[in-house]
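Shown here: the complex without one of its protein chains, the others still in place.
Labels run A and B following the written order; every chain starts at residue 1.
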Amino acid sequence: MITLATDFGNPYPAAMRGVILRRTDARLVDVAHDFPRQDVRTAAFWLREVLPHFPPAVHCAVVDPGVGTGRRALVVRAGDHALVGPDNGLLLPAARRLAGDGADGRGDGDDEADEDDATGAPAPGIEAFAWRADDPASSTFHGRDVFAPAAAAVHEAGVEAIGELDRATPVDEVVDLRFPAPDRRDDGADGEVLVVDGFGNVITNVPGDALDGRDAVRVNGEPYPVAPSYAHRDPGDALVMVGSHGNVELAVNRGRGDEAFGVGVGDAVSLRF
Amino acid sequence: MITLATDFGNPYPAAMRGVILRRTDARLVDVAHDFPRQDVRTAAFWLREVLPHFPPAVHCAVVDPGVGTGRRALVVRAGDHALVGPDNGLLLPAARRLAGDGADGRGDGDDEADEDDATGAPAPGIEAFAWRADDPASSTFHGRDVFAPAAAAVHEAGVEAIGELDRATPVDEVVDLRFPAPDRRDDGADGEVLVVDGFGNVITNVPGDALDGRDAVRVNGEPYPVAPSYAHRDPGDALVMVGSHGNVELAVNRGRGDEAFGVGVGDAVSLRF
Partner (left out) sequence: MITLATDFGNPYPAAMRGVILRRTDARLVDVAHDFPRQDVRTAAFWLREVLPHFPPAVHCAVVDPGVGTGRRALVVRAGDHALVGPDNGLLLPAARRLAGDGADGRGDGDDEADEDDATGAPAPGIEAFAWRADDPASSTFHGRDVFAPAAAAVHEAGVEAIGELDRATPVDEVVDLRFPAPDRRDDGADGEVLVVDGFGNVITNVPGDALDGRDAVRVNGEPYPVAPSYAHRDPGDALVMVGSHGNVELAVNRGRGDEAFGVGVGDAVSLRF
């Protein structure tokens, strides 16, 4: 099984499908091809949340603003999974989750940190390899020319055998990407917006247990009810809830939380009881 | 075979794919993931029109504004097909079609009625079951936590064996959803707009035979030609036709019928000869 995730829109991913299917009859599964353009961080978040639900697979992910520069092509082994994509941090949060115990789709890994993005050793349980591709036909579409062939080759060899492939060279350092950790307090938490989903739900970096036992909370100074799901509020009414990723989310029943709360990606979110 | 239909956009359906593929190697086929958000009626229309073209399958459909409330999870057996989704009427129009004779993609069922939506017995030839899920990991993403596992379990057991599954309890009443019936008259018909498709074609609830033998018709008082297809009119010109669902449609060659006719979903459409 090979999954595909890009910010390419259509029809570019179809060229990747063709390239892969010339090399393997693996099942292909789409994750998404409409990630925000060249937004490595948002794509890394979604990959971390979605890929652990899959059975062992090769995950080919390409959000790659540095295509055609010297950035490396990377293959990462994480447990029974492999990830293939550019060395720009995109793969690392998902790899850490997959290297934990993916059985429940959550894993043990914690990839939040106060530190900024940095180059470093990938993480316990993860092996990283630089991938040597043939001279690519283009300098702008490595999804087709580099990563799709790499994903097919890794799939055919098997995740256990990546290290035996001539094209794969173990590396000790990769470009990393970590999401900011919230500041937990006795009277709430100070966090930030990680992602806004297509419904307008605002996904913060504050773990949902921050809301345990609460039926109301102030968000950036304004009071809101805490509810288990959208329909516990009237249409158009705002609520604070634990979202499907286990984090605190800001939402509106049948409306957009980002608009009601007036926040976007990277904005501060203070929660106070 | 398991089909997937949601209003989730991306990448949420990918989590459902992963959950299913951990449990079965069934073929997965997407119906659509861009149904209008939380619009149960429009999605129910499209499921009714599309699913009968499929061979026997398990159809997992989630448009679910009541997620996280007490609404039940439903499994419906309709002929050789099963449908899995929330108990909010979404599945019933398609189930009635599938319980007819799906061989021609049409079936015998008629799910139009003057009555409003109501709870009631599902229909002849249809069996409904309440599905008991494990305590879901989230209260907002039952597509991943409830319906995807249910679809996989039903697929593995086989449609004939749904009733033998511990999690499935037969129920006599489900939330129903019926589309309004038109008022046929000697000099035309009074109907309404069921759906506007992505081209802007206005799909009414008036059966296409209302146009038999006519080459012109007044729509809400204005005269229009009746034509077999778009290109029988000049680009930009409006026409009335029998659409691919067999209903009267209001269209514009290479343009949008909803704009030309000034109507949207639920609006009245009077046809007079």
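By our rule, contacts are C-beta pairs under 8 Å (C-beta built on N, C-alpha and C of every residue); 3 or more make two chains touch, one makes a residue touch a chain.
All figures in this text were calculated on a predicted structure; none of them were measured in a lab.
Student: For the full complex, which residue in B:20, B:50 or B:146 touches the chain that was left out?
Tutor: B:50
Student: With the full complex in mind, choose from A:11, A:124 or A:221 the residue touching the hidden chain.
Tutor: A:11
Student: Since one chain has been left out of the picture, which residues of chain A touch it in the full complex?
Tutor: Against the left-out chain, chain A lists 8-12, 14-15, 17-19, 21-22, 28, 37-38, 65-69, 137-141, 144-145.
Student: Residues on chain B that touch the omitted chain in the whole complex?
Tutor: Residues of chain B in contact with the hidden chain: 1, 3, 5, 27, 29-35, 46, 49-55, 104-105, 197-199, 228-232, 241-244, 246, 249, 254.
Everything below uses one rule, namely that only the chains that are shown with their structure count from here on.
Student: Just curious, how far off is chain B from chain A if you go by their C-alpha centres, in Å?
Tutor: 33
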